[in-house]
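All protein chains but one are shown at their positions in the complex.
A, B and C label the chains in the order they appear, each numbered from 1.
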Amino acid sequence: MPHPQHLVNILTGIKGAMEMKDATPLAKIIKKAERPLLVIGPRALEVEIEGRPFIEYLVDIAKAANIPICATAHTKKKLLELGMTPESTYDVVEIVNALKDAEWKGVKGEGCHDFVLFGGIRTDLGNQALSTLKHFAPHLKTMTLCKYYYPNANFSLPNYKKEEEWKALLEGLVAGLK
Amino acid sequence: MPHPQHLVNILTGIKGAMEMKDATPLAKIIKKAERPLLVIGPRALEVEIEGRPFIEYLVDIAKAANIPICATAHTKKKLLELGMTPESTYDVVEIVNALKDAEWKGVKGEGCHDFVLFGGIRTDLGNQALSTLKHFAPHLKTMTLCKYYYPNANFSLPNYKKEEEWKALLEGLVAGLK
Amino acid sequence: MKGKRKKEEKEKIIRAEDEWEPIGHTPMPHVTDLRNWDRRLLETYKPFYAPFCDLCCLCTYGKCDLTGTNRGACGIDISAQQGRIVTLACCMGMSAHAGHAAHIIDYLIEKHGEDYPIDLGDQVNVECPNIRTVLGLKPKTLRDLKTAVQYAAEQLVHVVSSTHTGQEGDAVDYESKALHISMLDHVCMEAADVAQIIGFKFPTSVADTPLVDMGWGSIDRKKPVILVVGHNPASSSEIIDYLRNKGLEDKVEVAGICCTALETTRYSNKAKVVGPLSRQLFFVRAGIADVIVADEQCIRTDLTDEASKVGSVVIASSDKACRGLEEVSDKPTDEVVKAMVDKGEHCLILDHEKAAEVAVEAALKIAPKRKKEEPIDEKKAIELAKACAACGSCTQVCPNLLPVGPAIQKLAEGDAEPFKQVFENCIGCGKCEEACPHGVPIFKLMQAVASWDTWKCRVGRGPVMDTEIRKVGAPIVLGTIPGVIALVGCSNFPNEIDEIAEMVDEFARRKYIVVLTGCSAMTVGMRKDKEGKTIYEKYPGDFDAGGVVNIGSCVSNAHITGAAMKIANIFANLPLRANYEVIADYVLNRVGAVGVAWGAMSQKAASIATGCNRLGIPVVLGPHSAKYRRLYLSRKEEGDWTVMDGRKKELVDTEEPSPEHLAIVTESKERAMVMIAKLCIRKNDTQPGRQIKLNHYIDLYKKFFGTLPDDLHHFVRTERDIPMFFKKEVKQFLQEKGWKPKPVLSLPTLIGTYETEVPVEATIR
Partner (left out) sequence: MKGKRKKEEKEKIIRAEDEWEPIGHTPMPHVTDLRNWDRRLLETYKPFYAPFCDLCCLCTYGKCDLTGTNRGACGIDISAQQGRIVTLACCMGMSAHAGHAAHIIDYLIEKHGEDYPIDLGDQVNVECPNIRTVLGLKPKTLRDLKTAVQYAAEQLVHVVSSTHTGQEGDAVDYESKALHISMLDHVCMEAADVAQIIGFKFPTSVADTPLVDMGWGSIDRKKPVILVVGHNPASSSEIIDYLRNKGLEDKVEVAGICCTALETTRYSNKAKVVGPLSRQLFFVRAGIADVIVADEQCIRTDLTDEASKVGSVVIASSDKACRGLEEVSDKPTDEVVKAMVDKGEHCLILDHEKAAEVAVEAALKIAPKRKKEEPIDEKKAIELAKACAACGSCTQVCPNLLPVGPAIQKLAEGDAEPFKQVFENCIGCGKCEEACPHGVPIFKLMQAVASWDTWKCRVGRGPVMDTEIRKVGAPIVLGTIPGVIALVGCSNFPNEIDEIAEMVDEFARRKYIVVLTGCSAMTVGMRKDKEGKTIYEKYPGDFDAGGVVNIGSCVSNAHITGAAMKIANIFANLPLRANYEVIADYVLNRVGAVGVAWGAMSQKAASIATGCNRLGIPVVLGPHSAKYRRLYLSRKEEGDWTVMDGRKKELVDTEEPSPEHLAIVTESKERAMVMIAKLCIRKNDTQPGRQIKLNHYIDLYKKFFGTLPDDLHHFVRTERDIPMFFKKEVKQFLQEKGWKPKPVLSLPTLIGTYETEVPVEATIR
């Protein structure tokens, strides 16, 4: 079990995220999902990857695989500007609270999601939200797209030291999902 | 950080033992120590490796590298029977309490030990005792010779599933130390 | 075991024969007496758990891995375990205030006698609404306050007991216990603050309390400086007295950090406020203080070590934080001072008068001997920053997730701005400097980017006056004052100064009533607008639309719940006495008050917030607060929003999720503001009132999110609820959503929707 980026959120137990370094298997996993969801948080507005906002990569991913979006915090506004209408707007804990419920009808009213991707949530809050899902949502899998390791996810990217590696992974993912 | 054998003792932080699978580097590390000590606990009397008591392997190691012994619990009696007089007899927490003190004169009166090997201590008690040393004895390194992973040591053997692997390591160590 | 004798005993304690109000159903409630109310609340607002650790390490059976459906060796599951930890946290928080209360009341009894009367001036008749409502006692003297705290202490025993291995095993039952002990936290805070107000003669009947100087820049470092740190004004007021008696008030600087600062400025407006907890280590390391008097709570545990490094001496003065120091309470002052001056010895003095004398005498002698270093300038900082090897360790350990390393690298290149940002968001924990393998003196660097400006803080006011309640009661309940926003707790987290100030500004401008306590009350003053005015200079201090009120220190939080209770009492005429369920139900359904604990970090914040929750006041928390492990969230679409129509006595499905949550974490200040506006909505709003509330909700939502709120249809009951300004687009939106009118109730209540002895009639007066 590798260490998360922020030691302050560290080691919580014996079930830790699988670290994913390659885009290809990740894309496969995502494609296999029946009802995926992409949760986009506000750090996606602030963080840039080689000059391009992280949120645009996330939008690319959503588009590539036709994944509905839940916009948390105030990300909705930017998404609209990018011409992407999120399927729902919640606080991150609210969407997690809904996802916990296997009977929930999901953001599209088609049933609860089975695979949830997260991007742009603070590491501490994100890891806590993922903790809720790890414990209480056995019916779904989670994955994070930020450049940090989130131990409470099922799949997580590693702690990237180099931006270009992160970028390559995200781009690879977009390509793989198309 | 691999998991310890007994999950009940698990994950305590971010500093975990280096898992050692090969005898050669281990022997080197031990040889480099100036004042090593071997602490032998009572499980060494009960556990057998392919019919031979674990304690005999430990005695072989002590002899090979001329390492003084601290016998904890009631192991002293058996050691005497094996013709090996331990340099000291303590409860495991007592020897650890002494080892914490960098000014201690050691079991031979020559100064505090810089490298301490443990064998035959219950996993839970052993890992707790190692925790004390991890936190409070920066002046020494610890290593365990039981067939379980002790996260609080500096060096630990892995969780062996197969006895012969453990046996091979111990025998390799004896050979390497001679 | 409710028992006849037990009842008699309670009646004796609360002086049942005093007929100021009829006695309600729950005088001095025992742990389980309000359990059904809690269960009803938590049916709508279910505990939401985010475990911070999958393991339990509370007994030697463990550690147990409780992941998912695993149970511990004692049989406990992960939900109950979270409830258990939350309960324990609330006990720790509550006991901090109960201990403070017990101590200060004894101290004041020693000074004034136990018959010393409670008199909060002619503007406050309902002097202790929490004690009245919870115990059923109308306290008249210090002794009565002591009685309230003793009762709370007895309850603490039972609640702590329930956290023992093999006791409670159900999450909701743990929450009920957390709610109970947190309700009692407000009782203890009230007892403590009221005791202090009367005992130290703090002002209570003026809204425009003085403005005092704030900031390290305001301290004259040439004078001897005594720094008081913590929460308990016993020692600091003795210091002021000693200075006054000796005519030294202008010769010695007394500056405070954390709540003791707020208390001290209530006692003397020559005292200065350094700032909140987040500035403690920074200020101590700056070496400005000659003597530091620490009392209790929020004191850095490495204080003595840090003080020694810069040659300050520490006097610990509380049994709660003895810090391993030798007690010298009974030694001659001269001897003690000598050891401090000559050998830099810190000490423990449990006698406050003695502590004060020693502090002043030592400061007078130490100051001339010390050469206090001036803060370094930017040039020097740039030079020092060059030692950074960009290893990233500092960034990795920062609890506030700040980009410390990159900012230092920028600083080394001559750009101080990023590091300035870091400092402003910094909670001052010191982890970064500790972690740096290259010895970069990060705190020293901060001196160069810190503003040495002086700000203003309005002195804390204490309880809201009855006259004010009378004036705002109707507008609040009916909704024409859109809400009361209480920024409480530590504000020791993300972008504290800017974010808190921005939120306060936004809501004060919108004519909400904004109240503040504790570190938040300081923080908010640490920003100036373009004209150089702080928030306190910009807005009046009245508890009225558009007012920004510094209620006081942390224990003043009880006056916030107290104000809500007083609305029920003074405006709606409901008796408070032992009438907790009715009052909480009233607040939940009719008083648009919202707590905001943006930077809450400690166990006290947990119990303060949880105490608000039991009373029906929702609380919005900052992002890192997910680490508290538990929220109370509803599911607006799946939830059951049925209430009793108090007039018609029939159940009505309102379909309206108001207030939507009881405890929620939001991710950004934008989201928080929108959530706050929404949480002010109450079932009881009049139609004009609802219009105003929705107007703000829509306006804020549009501002930050760009569209109409996507849940707006849930909060529009009839077309008359729609704000004029947005009429057209809202109508269109409602049509798209297939909206249908919903019932409007004038007396919504939960009483009658669950098993309780309280009759529905009790909700009407």
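Note that contacts are C-beta pairs under 8 Å (C-beta built on N, C-alpha and C of every residue); 3 or more make two chains touch, one makes a residue touch a chain.
Worth saying up front: this structure is predicted, and the values here are computed from it rather than measured.
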item	value
Selected from C:302, C:345, C:502 or C:729 as touching the chain missing from the view	C:302
Residue of C:4, C:343 or C:371 in touch with the missing chain, whole complex considered	C:4
From C:16, C:153, C:310 or C:545, residue that would touch the chain that is not displayed	C:153
Residue among C:527, C:624, C:696 or C:742 touching the omitted chain	C:624
Residue among C:25, C:40, C:221 or C:352 touching the omitted chain	C:352
For chain C, residues in touch with the removed chain	1-6, 30-32, 35-36, 52-53, 57-65, 70-77, 80, 88-89, 91-93, 95-96, 98-100, 102-103, 106-107, 109-110, 113-114, 150, 152-154, 156-158, 160-173, 176, 234, 277, 281, 296-304, 306, 319-325, 327, 350-352, 397, 399, 427, 429-431, 434, 600-604, 624-625, 627-628
Where the missing chain touches chain B, by residue	5-8, 12-15, 41-42, 72-74, 76-77, 80-81, 88-89, 91-94, 96-98, 101, 104, 121-125, 128-129, 131-132, 134-136, 138, 161
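The working rule: only the chains that are shown with their structure count from here on.
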item	value
Cα-centroid distance, chain A relative to chain B, in whole angstrom	45
Residue list for chain B, restricted to those that touch at least two other chains	7, 10-11
Shared-contact residues (touching 2 or more other chains) in chain C	55, 65
